[in-house]
Structure formats: C-alpha cells, structure tokens
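The chains shown are only part of the set, and none of them has been moved.
Chain naming follows the written order as A, B and C, and within any one chain the residues start at number 1.
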Amino acid sequence: MLEVDIRKDFGKFKLNVSFSADRGITGLLGASGCGKSMTLKCVAGIVTPDAGRIVLDGRVLFDSGKRVDLSPQERRVGYLFQNYALFPNMTVAQNIAAGVRGRDRARREAMVADMVKSFYLEDLERKYPRQLSGGQQQRVALARILASEPHALLLDEPFSALDSYLRWQVELELGELLSPFPGPVLFVTHSRDEVYRMCENVCVLDHGRSQPEQDVHTLFDSPATVSSCLLTGCKNLSRAVPGPDGRVACTDWGVSLDPGRDIPEGTTHVGVRSHYLRPVEAPGENTIPCTVERVIDDVFSTVVLLSTPGGGEGYSRLRLELPKEAWAALSSRDSLCLQIRPEDLLLLKD
Amino acid sequence: GQPSGGDTTTPSPSAPVVSPSAAPTPDAEPVELIVFAAASMTETLNEIAKKYQEVAPNVTLVYNFDSSGTLKTQIQEGADCDLFISAAQKQMNQLDSSRDADGGNAEGLDFVLQGTRVNLVENKVVLVAPEGNPAGVAAFDDAATDKVKLIALGNSDVPVGQYSEEIFTNLGVWDQLNADRKITFGTNVKEVTSQVAAAAVDCGVIYATDAFSAIANGDRMEIVTEAPEGSHKQVVYPAAVLNVTKHEAEAKAFLEYLQSDACSAVFQSVGFSIPG
Amino acid sequence: MDWFPLYNSLRIALISTVFTFFLGIFAAWCVAKLPSGLKGLLDCVLTLPLVLPPTVVGFFLLKLLGPKGPVGQLITAWWDTKLTMTWQASILAVTIVTFPLMYRTVRGAFESFDKNLLYAGKTLGRSNAWVFWRVLMPGCRQGLMAGTVLAFARGLGEYGATSMVSGYTPGRTATISTTVYQLWREGNDALAYQWVGVNLLISFAVLLAINLLERREKTVKWPAGSPEV
C-alpha cells in the first residue's frame, strides 16, 4: 500500500497530489506537463516535496512534519525511467548486477542469472544498451529494477520511446512480467487505451492537481470532470446549463436533452462518446438533427463529422463513429438524426 | 640527472678545497655553482665559464642573467644562488646586512656573506641608435627634442635605468621626457638593446659593453655617444658570495678567479674597466 | 640545444594537470550540487584565474608563499624549506591558472549528463560514491579528457605567473615560455625560433588530440534503440 499526499510549488506550476495505491497497477493519467513524472520523482526521493507525506507499507518515506526524508537508496522504490536510463558503459549483465543489493558476489551472480532467465535475455548478456532494440532495453531496465527487490514500482510512460509496431508486443510482455510483483505499481501514461488495458485503478492529474482515484471502469463509464472525460477519449462535448425541467440545455449543440436522472450540482458540460451516438430515422426524444460535414474512412470504421443546430465549428461539431457496414447501410447520408440514450449522456464538472 | 649537468667526475668523499690557482683535481666532488649576474655580463661571463672548465672541471656554472633588480627580488624570494653580481651598488646594498636603512638596506635583508663583497668591474653608459641612426640623434639632450619619438630605457629597478634617470635629470630633461610619454621601460638592459636593434625605438641608453657585444654579434645598431662626464654615478659592479650558499668554498674560489688577470682581459675586451 | 626547458615544462604541466584534474572534478561536482545563488558566486570565483592577468596571480602567490608571506613562513618554520623560486612553485601557479579550463569543461560535461542515469543508480540502492565513479565518471569520460588535455596544453605554455614565482634559472626553473622570452631579450633569435617551433609542434599535437576526442564524443550520441529494431 502506497499513500501519497504531497505539495510542491514551482512558481508557475504547482503540484498538489494525493492518492493511494494498493497491490496491482494504478494508472496516473494526465496531459503532457501535468506533473506525472514529477509525482513519481517525489515518491522515488529524487525531488523533495515542499510538504506532505509518503508512506509505503507503513514505512514513512517522507514526512515534512516529522522531518523524515529517506534517501532514494533507502526508499526501495523501483523507478522505470521514460528512456529506461540503462548505464551505457555497462553490458546487460553488468546493468542487472548494478541493481543487486549487497556485496555478496555469489548472490549477485545468482540473481543476475535468475533475472536473465526470467526476462529472456540469455543471448544479450554481453551486449551494450545501444545494441538493443527498444523492447529489449525495457526488459533489461525492468530486470535491473526487480533485481534490486523494490517494495513498489514506478513506471514512467514505459512505451513512449517505442515504435508503434513494438508497443503492443512490449505492453503484453510487461503485463506478464509484472503480474507476479507483490507491491503497488504506479503506471504513468497519457494513453487512455493503455490505462484501460493495464490498470485497475486510475488517478487523473490535471495541471498538477490530482482528482480522487477511481476504478478504471468508473472513469470510462462515467467520468466526472471535463478533463477526465477528454482523457478517456471522448471527443463530443458541449457546454451545458441545467434547466428547471430536469433537462440540460446543451448550448454548443443547440439542443436540450434529458439525462434521465438528477443533474449533479455544478454540472457545466455534457459529453457523449462517438460510439454511443445512434443514427435514427426520425426526430424523437433526445435526438439531435445534424448535417453531415465530412466523412472520413478510417481503417475499421467510418468517422462522420456533423454540424449540430448549434453550428459546425469547434465544440458545436459532433463526431460519430460507426462500423463501415452500418454507415453504408444508412438510407440518408447527408443529414442524420442522432439519438443519445439518457444513460450515455455524461454530466461533467469543469 | 638534469640535462644541463656538466662533466661527470667520480665523486670522492674527501674532496679538497679548490683554490683558483690550484691544479685541476680530477676526483673533486662535482659542484653546481649558481651565479646571478646583471644582464650586461651575459657575454663575458659565458666566455669565462668556458675557461673555468679547465681551472675547476668539477664546477658547473649555472647563470641567471636578468636586471639586477629582478635578481635581487628573486634572491629575496628565496632563489638558490651562490654568487651575485649586480650592475649597481644599490641592489647589493639592499641585500647587505652591514648597511643600515640609510646605507640602502631599507628592508633589513641579510644575504651577503660578509667579507666577500668586492667591486668587480666598471662600465660606461652610452646612447645607442638603430643602424643608420634614422632619427639623427647626436646627444643625450636630443632625447627631449622632436627628433626622438620613443626612447628605450631600463625601468627603475634596472641599474642602467637608474643611471639613465640620473643622466637625464642632470641634463634637466627627465621630467620633460616623462611628460612627453616618450620612454618605454625595458625589464633589463638586454631588452633595451633588443628594442634598439629591432629599430622599435629611435634610441636607447645601455652600457658600452652591451653595445659592443651586440654590434660584434651582428646586431644592427650604432653607438651615438657616451654619457657626459659626471652626469651619473660611477658604474661599478659589486660582486659577493651569498650567505645562503651551500658551496661557500667554490663560490669564493670562483669570485677569486673572476678577479684574476685572465678574466680581467676578457672583461676589458668588451669595454669593461677594472676598478682600482 | 639544451632540452631542459622542455623537460621542465613537461613535468610542471604534467604534475599540475594531475592536481587540476582532481580539483576540477571536485569543484565541478560541488558546484553542481549547490543551490543556484551560491552556485553562481562560487562559479565566478572559480573561473577568476581564467580572466585575471597572470601577473596578478603571480603577485598573489608571491605575497602568500614568499619567505615573508604567511604560508611561506609556515613552510619554512615546519619543513625548513622554501617554495618560491623553485620549479615546484610553478606547479602551483600553473595549477591555479589552468584550473578554470578543467573546471568549466567538466562542469559542462556534468550539466549535459543525463541526470536520470544518476537517479537510476540511486533508486537501485547504489551509494552516491558508486554512482559517481561508475556512472558519472565513465559517462563524462570524453569531457574529462578534453578538459585535461586543454589544461595540460595551457599549462605547457603558462608564462606570467610562472616567471614571477619561479624566476628563470637555466637548468632549474627555466620553462619553454620563459626561455623564449629570455632568448628574445638576449636577441638570440635562432634559438628562440627553435623553441617556438617545438612549442608549436606540441601545442598542435595536443589540440589535434582534443579535436579527435570531441569528434568521438559527438558520433557516440546516436539515438538509442532506433536501429536493429
């Protein structure tokens, strides 16, 4: 169990993060520059927060009140850097050996052999990092970290340095290699897909501030804020004003919709995923009459951009994604009525 | 071993003290004698060193030629030195504990080995110009006229500079020269000689001996005139063994040798005279 | 031709380069860890000898180490020896004058070194010393070598401070640069030219070495992991 509650002021940028992570993978999701790496650095002891507390399995790593600030060496937190940070002057075997704690030579060698085996690095032992592919580098980095027997793992965008062809494969591998790890794992990314596939819980960061951590499915099914909605890949958003009749006026779309439930206090936007817009024949309850602006043929689906009664620019535009056959089967392809089921309408705070 | 090391002779534990007239003792302990001498003695002392090889083969002479003032400072800062030959009494006085503050030893230094100080040679001060004398200087007074734009003198810690200052002061043009910013100050007499020979200046004041040696060496300069009678103190070169020496006997022996007739001939050949 | 000045210049440059090497690295390491305000100040102090006239450095050293200077008196009192007007004094002068070259080059190498490698070592539980010697030092190898060679070359040619603290005694404290000066004053152009030639040769060789080092360093920085995918 890793509990983090820290604050640090960088002048223009202020970090204020608080979350806890249990055994298993917890995602840290956020836009570029929102403070994800900085949070990991604070946990690892590379950056010292101004105030707050970091506790790992009951061990206090940092406590500004009690003036506790363990060194990175004492924290026993493994950090997988964005670019892996392998020592370029050491071979694969030496890199892994660098992770083994203690001076016992035999133990070190045994550990290295062990890691080399479990990370399928047998043929690479004598190679230097620059001779490895991105995926191999990542395996070495992970082997090195696990050799140091950390109590928690921090992974900083482990796939960002990889080619898109390699990503999928490395992601699979990482998942398998991490599953036996007994401690909490923090996984930083700005890819909603990676979070969805790899994590159980997720904590969204926005301009240095953390939002309450939540279950991945909760986040994707009903994001609470505009930023987390955008992060989960939802591209249809409209400013919204709750009306007295229990409906919301969607000012950008120029329509008023029925959310089918109570509108929470502070709702400022509504959203709907491209997949959940359903073309219907005739106007009806919760439909938006749209004009087709542009049709984009994507690899496995058809993406349609539509202008709403609110206009055809920026947030007034809707994006509909359909299987190719469904699009081809539509009777009218110039103007469409799109229906939103009340439960698919996301109610968001700013 | 240092590359400058001279002849190697087998060291003997019982080396007899060398006297100048004594016959060469082949098995005497090799000794390196460091002589700090005024730059104007460069040529003569180098020639004497060759002769001294035969007199005392075990003694290797190491010379340091620079302005007497620089040498005095180096001695004062702790340089290893056995024998000091200054181009003026001033620098020797500054190191001589038998002189008080009024006698020239303001800093209370004690380096001269008492009883060894002698007046070795005497020199004359001359005005020199580059070959052909392009500025057409004829006398010391000309330095203050428009003929001369730049004159090279030794600086105030160089004896020849002090004599020059004395001469021009007596001629009544020293302040004029300074006000006109005409003087470039060299760090020793050889630098002044080089500047005149290179025609970097219109004229310069150096010793007769330096002018003689330079011309003999093929430097393109000419002697314009000697300093007027009585315009400066006698140019006497004192020499003394220093009390920091580790080779007192050899140093004394060499100083003795410098006063021998053989050396006098060498000195006189370039224009030094031997004080009475 | 008496080769002593070459020998003396080389030994002075070599020994002072050893000092400069460790001092430069140590200083660069300390400065890198300081808070930014103090860092700037210390950086100025440490770079000072690069821009100060060598004669000022020499003057300071004489005032400090001379037989009347505070340090000089201590030395005389304790070991009954003196430091000025010896070739050893040149080591000190040259060390001070060349120090900023080493310090600045190393600082540059440290600053451009990927800090994440250091942090990686620390989070793996390795001591700061291990990280310094096994990660930082090998990583800055080229910078260290370039700085060392530059300092050595500059040391070989130092004149102002050396001539003040060591004087010019042929066969004892004479260096190439003081010899050239002395030969020039004596009007001995032929020999002066020879020494100038020797100096040019050495300096050029040293610079070529730096150049090759710098080139090597550049070609090494290839984007990691892009080939052999």
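Definition applied: a contact is a pair of C-beta atoms (placed from the backbone, for glycine too) under 8 Å apart; a residue touches a chain by one contact, two chains touch by 3 or more.
Bear in mind that the values here come from a model prediction, so they are computed numbers and not experimental data.
Novice: Note that one copy per chain kind is shown in place, then state the copy numbers for the whole complex.
Specialist: Copies of each chain kind in the whole file: A x2, B x1, C x2.
As a convention for this text, only the chains that are shown with their structure count from here on.
Novice: Spell out the chains that contact chain B while also contacting chain C.
Specialist: none
Novice: Farthest chain from chain B, comparing Cα centres?
Specialist: Farthest chain from chain B, going by C-alpha centroids: A.
Novice: Nearest chain to the global Cα centroid?
Specialist: C
Novice: Roughly how far is chain B from chain C, going centre to centre by Cα mean, in whole Å?
Specialist: That gives a centre separation of 37 Å.
Novice: Which integer distance in Å separates the CA centroid of chain A from that of chain C?
Specialist: Averaging C-alpha atoms per chain gives centres 51 Å apart.
Novice: Can you compute the centre-to-centre distance for chain A and chain B, using the mean CA position of each chain? Integer Å is fine.
Specialist: About 87 Å, centre to centre.
Novice: Would you mind listing the residues of chain B that make contact with two or more other chains?
Specialist: None at all.
Novice: What residues of chain B sit close enough to touch chain C in their complex?
Specialist: 2-5, 34, 39, 42, 62-66, 70, 74, 76-80, 187-188, 190-191, 193-194, 197, 214, 217, 219
Novice: Would you mind writing out the residues of chain C in touch with chain A in their complex?
Specialist: Interface residues on the chain C side: 114, 116-117, 119-127, 134-135, 138-139, 222, 224-225, 228-229.
Novice: For the complex, give me every residue of chain C touching chain B.
Specialist: It comes out as residues 2-4, 7, 62, 66-67, 72, 82-86, 167-172, 182, 184-187.
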